[in-house]
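With one protein chain withheld, the remaining protein chains of the complex are depicted in position.
Residue numbering begins at 1 within each chain, and the chains themselves are lettered A and B in the order written.
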Amino acid sequence: MIQGSQALVVRDLRKKYPGTEALKGIDLTLPKGEICGLLGPNGSGKSTLLKCVIGLLQADSGTIEIFGQKPSRHTKAQIAFVPEIDNLYRWMTVQETIDFISTFYEDWEPQRVPDLLDFMRLEPEKRVSSLSKGMRARLKLILTLARTAPLVLLDEPFSGIDPSSRDRIVEGIVREFKSEEQTMIISTHAVGDTEQLFDSVVFLDEGTVNLQGNAEDLRVRYRKSINDLFKEVFA
Amino acid sequence: MDFSTSIPIYLQIIEEFKRQIAIGSLRPGDKIPSQRELALELKVNANTVQRAYREMEILGLVETLRGQGTFICQNPRLVEETKTEMLTNLIDEFLQAMNSLGYKEEAVLELLKERCEQHQISTGQEGSNE
Partner (left out) sequence: MSKFLRLLRKDLEASRWPLGILSGLILLFMLFVRYKISAGWALESAIITVALPLMFFVPWFVWQSFQTLRSEWKEDTVYTLLVLPVPGWYITLAKLVGLFVEYTILLAVTLGGASLILGRVFLEFTPTAPIAWIIRNGLIVYLISLGILASVVIFIQLAFVVSKMVGRFQGLVALWVLILTNWLVGQMGMLLEPVFRWVPPIPLERVFRLDQVGLELQRFDYHLAPKIGTWLGTILLFILTAWLMERYVEIND
């Protein structure tokens, strides 16, 4: 069903909001099987780009191809998107949230749920409104990892949460990511100790791609860790 | 392992295996963790571990047996070779650093000898490692 070796191809993508130009011609190619770090400070266009890919925003010009298809209802079925914002129904319990989301995806694997709940230390009967921010972030990740979505988009999964939740999330990603059938984009404004997650990185600065490439190659070429490179580029 | 350095992560992983082989905590024929296990343990992208294992196979450090796992190669000279290589690398690096500070090899040797004696006194060691 899925052909070609690129998971995502973005060409000359532009998007304006009243008063600002969020994306100023983004070109991006993401091969299948990679975890890509989408790095840049707040307001650099990371969220806008991810929202264009999932279809929450419509670009003004340029093209997006997800496994060769334009963003639509059909590509939504192939994408697991975790927004930075709190998007869960607060009146649902953890279990109800899982039941709700699971209905909509063919690639949902119910047998993974108990293990994931256990790993993320979440109680199914707890109400979402009673969870801490870190717990909600972990629940959002469960909703993604219980699927084998061909393309996973995580928008700022580590921001504003406690260190132990952050560790769980990093570990969850390493544990559950299947490079044979999945591709992942993780956006973050603070690389910190997450740089070992990335196969490739894209530096986004004020709506343009500043630097992109294989993470190991960049370490060799610039004789710097990705974190140091990030600090230098955005100093 | 410290991933915040400029050394590629897959090379750091290879170096760590070499070190363990050199000091004897991994012996020829020993089974090493699966790629998945190691990725989890280090919290590193599985593709990076895969690359490290592939390189180690090419270097003749490990071999993967279908359905059984990955093992340190049964090469009797492996330990010696690895040790020598690491040693040579360390010394080369050291020499390079000293050269860049303006010391020639003879001077380095002299300084090193002096330093070694002081070191033995301060740590209370007697004799050599032989």
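Methods note: a contact is a pair of C-beta atoms (placed from the backbone, for glycine too) under 8 Å apart; a residue touches a chain by one contact, two chains touch by 3 or more.
Being a predicted model, the structure only gives us computed values, none of them experimental.
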Neighbouring shown chains of the undisplayed chain, as defined at the top: A
Absent-chain contact - pick from A:42, A:87 or A:130: A:87
Residues of chain A in contact with the chain not shown: 17-18, 51, 54-58, 73-74, 76-77, 79, 81, 83, 85-92, 100-101, 103-105
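As a convention for this text, only the chains that are shown with their structure count from here on.
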Centroid distance [mean C-alpha coordinates] between chain B and chain A, Å: 35
Of all residues in chain A, those that touch chain B in their complex: 33-35, 167, 170-171, 174-175, 177, 179, 193, 195-199, 215-216, 219-220, 222-225, 227-228
Residues of chain B defined as touching chain A within the complex: 3-10, 39-40, 42-48, 50-51
